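All protein chains of the complex are present and in place, except for one that has been dropped.
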């Protein structure tokens, strides 16, 4: 953490395509929260609810969206997209130290491995026979790479990630600790009262620029591939069944799950704890709400919610109607009393109403 | 992958109890998907929705159920149960290479271990004091077996599986990467404003022919045993609480969870992301639908769904009724208008309708 470099606000504005309000020569060394920031720090305001904290902050400068800039008295870096600017500034000011290239003496390299000299292999990592680790890849402590795997340029495998044999990890893809890629899919043939394992002889392919969160599991295909498209981001504890294919730039939030053989288009979003049935298709840009279960295919650019998931708009209307059930029940009873008091004959109530 | 053996279709038919339509001497070496298969491959058709792909496939032969065989022009292997036949053929054509018996020089064997000479212990595995590893068992890289464990004949522990002390793994049971067996159950006594840990001094027993998916967790019992019955199959990221007992041949799909002290009979099925409360009983053959929560005991051979789970048939009817709430609301309003226009007196609407 020592030895940070100072950056002029004007230089950061150049980096992110923003403008400075105040002193362009103001220098900052780090990004900190509004509470923690001091005069050599940049902090940020990205939502009106944090305005009071922003006004009270000791930050030397604030990164702020143009709609929230008014009324702030410190030096400002005003941008269109705070999150995007933050991602660039953090990458510059808080660049992770890349490990020195080389192979730790405790690492086990099985016969026929190819490890690029610019890659780093950490303590106790095991690289299986015939696997390749490309340039600038980082294989952290205790990672197990099975036989015949390929790890792409600049990819990062965090501690304790496990790649079963023949797994492929694309360039610049990040696999977090505890992730399991390529375990057997959950396939059995039930016969004679027992579940007989269907051997899972396919593999897992992660394309480039994918990120997989801690302790997630992506199963190998029965045959062929389970494939995660380029740029797709997967959060922690997510389950991806065998034969699944996701498109590019999907977002799978924490604890979401996809059953076997389902296909996702590009830019599909599964919110937290969402579930998706097997053998269905979610079109490009489809979104499944948190805690919801898509049991049938979803059209492109359609938001669904509920169990089973229906169109979000319909689900919202149903939720309102359910919240009014008590009132409906009262009104129904009132009508019955009104008719009873009017002396009209009570009709027969059918046992199994089909309405 | 090199050096596959060719197999005659007639021989495969003998293996799986099927019959050949076409050339019994047709040779295949591998099973591949309809898209990937070539003339030396067998592929399969198990659902009418894939008929077009089957017709376009370059596969040398197709495995097919007898109801789907008509109209296919390649050599066919016709069977009653495609999945079962596939499991047998894959086991033959794509047999996993068993590791050479022996103990990797980096493995740590604590005092009093017994490792059968036909077992394999991989790099950096740790076998705790007094544990036994039976014949033909495979303990992969980085597995940690605690003190006093027993791993049965032919069992497989994939990389990074962790067995806490005194865990027992039955014969031919498969434990996937990242699985944790025997961590402390979640038990506390709350007193004086703090949660005091109740020591968990029982253990976990997996019977024979069990399979546990990646990153699942099965807690040790408070006293006695948490036990998974023979032939039960558990998918990835499943949580099994302390003192749970499952019967034989249960199926627990991905991300399902069972709270403490619950008992499952034989052939119970939990679909994906299903939850089961603690201290209840699911009878033989009970099934809990995906995303559902069984909060009370379930009778044998009963399917339940919903939160809380009710009988599946009732849950389906309720779902239909909920989808008609908007229509019911309109009809109720129409009746009110009709009665209002008829000049009948409006009755008092009770505040808290008990209907």
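Letters A and B mark the chains as written, and numbering starts fresh at 1 in each.
Here is the rule we go by: contacts are C-beta pairs under 8 Å (C-beta built on N, C-alpha and C of every residue); 3 or more make two chains touch, one makes a residue touch a chain.
Keep in mind that this is a model prediction, so the values were computed, not measured.
Check A:29, A:81, A:110 or A:153 against the missing chain and you find that the one touching it is A:81.
One of A:231, A:247, A:265 or A:283 touches the chain omitted from the figure, and that residue is A:231. Shown as candidates are A:6, A:90, A:114 or A:194; the residue that touches the absent chain is A:90.
Although one chain is not drawn, its touching partners on chain B can still be listed: residues 108, 124, 126, 142, 144, 146, 148, 160, 162, 164, 178, 180, 183-184, 186-191, 193-199, 201, 215-217, 219, 223-224, 237, 239, 241, 255, 257, 259, 273, 275, 277, 293, 295, 307-308, 310, 317-318, 321-322, 324-326, 328-335, 337-339, 341-342, 355. By the touch rule set out above, chain A reaches the unshown chain at residues 1, 31-33, 35-36, 81, 83-88, 90-91, 94, 96, 106, 122-124, 140-142, 158-160, 174, 176-178, 209, 211, 213-215, 231, 233, 235-237, 249, 251, 253-255, 272-273, 290-291, 307, 319, 322-326, 328-329, 332, 335-336, 339, 344-350, 353, 355.
One rule holds for everything that comes next: only the chains that are shown with their structure count from here on.
With rounding to the nearest 5, the Cα superposition of chain A on chain B corresponds to a rotation angle of 120 degrees. The distance from the centre of chain A to the centre of chain B, each centre being the mean of the chain's C-alpha atoms, comes to 24 Å.
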